[in-house]
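To start, the structure itself, in structure tokens.
The complex is shown incomplete by one protein chain, all other protein chains being positioned as in the whole.
Moving on, here comes subunit A:
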């Protein structure tokens, strides 16, 4: 939980650069609602130098943050349609702020479908929040794990198994996905098979980033820059590339 001073407002889909003191910075997408302005939550997976240092941070410590950067989700395009959110692993963290933003105006959409896959029941993020979300009218939740345990009653299999028997017609909706590259690749393939239009598949493209605003070159993906043209990019803009998910 961050309390940026002065308050830093963002739109779902945008990201920030967060500094671990003395180590460096890394891009993160807030996982809290953009409607909450006085604080911001970030869900972080410990994978390397910056993220490890952030795990040592204690309440009350001062961090540096800059942003927000990137293009928000075009939520007004979603109104009156089914919104399918597909998350894999910690990829749900950035989708959470979109989900919360949609909940803020939940009746504007036909229905919000939150589909989530994790490796095992233990790897599920926001496990306890799912129970509350499941009670909300206009929200459908599906979950799967690659490997279940004796208490697991929901689906078993990779996240694409959740896309069978969709309760709406793909042309009445759009899909938003975030997760590890292989998951994104197979989810996109499946969404296309199901008949989602190229421009209705929203993908969070997470490349190496340094500056966050289209200068340093690192996040280039074809002719786009994930930081300033994304990080959320629709499939029609990258489908000509060899393998955008490597």
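Just so we're on the same page, a residue touches a chain if its C-beta (ideal position, glycine included) is under 8 Å from a C-beta of that chain, and two chains touch if they have at least 3 such contacts; residues count from 1.
Just so it is clear, contacts and distances are computed from a predicted model.
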Among "Sulfurtransferase", "LAO/AO transporter ATPase", "4Fe-4S ferredoxin-type domain-containing protein" or "4Fe-4S dicluster domain-containing protein", the omitted chain is listed in UniProt as "4Fe-4S ferredoxin-type domain-containing protein"
Absent-chain interface residues of subunit A come out as 19, 21-26, 45, 47-48, 51, 64, 69, 181, 206-208, 210-211, 213-218, 220, 222-223, 228, 240-242, 246
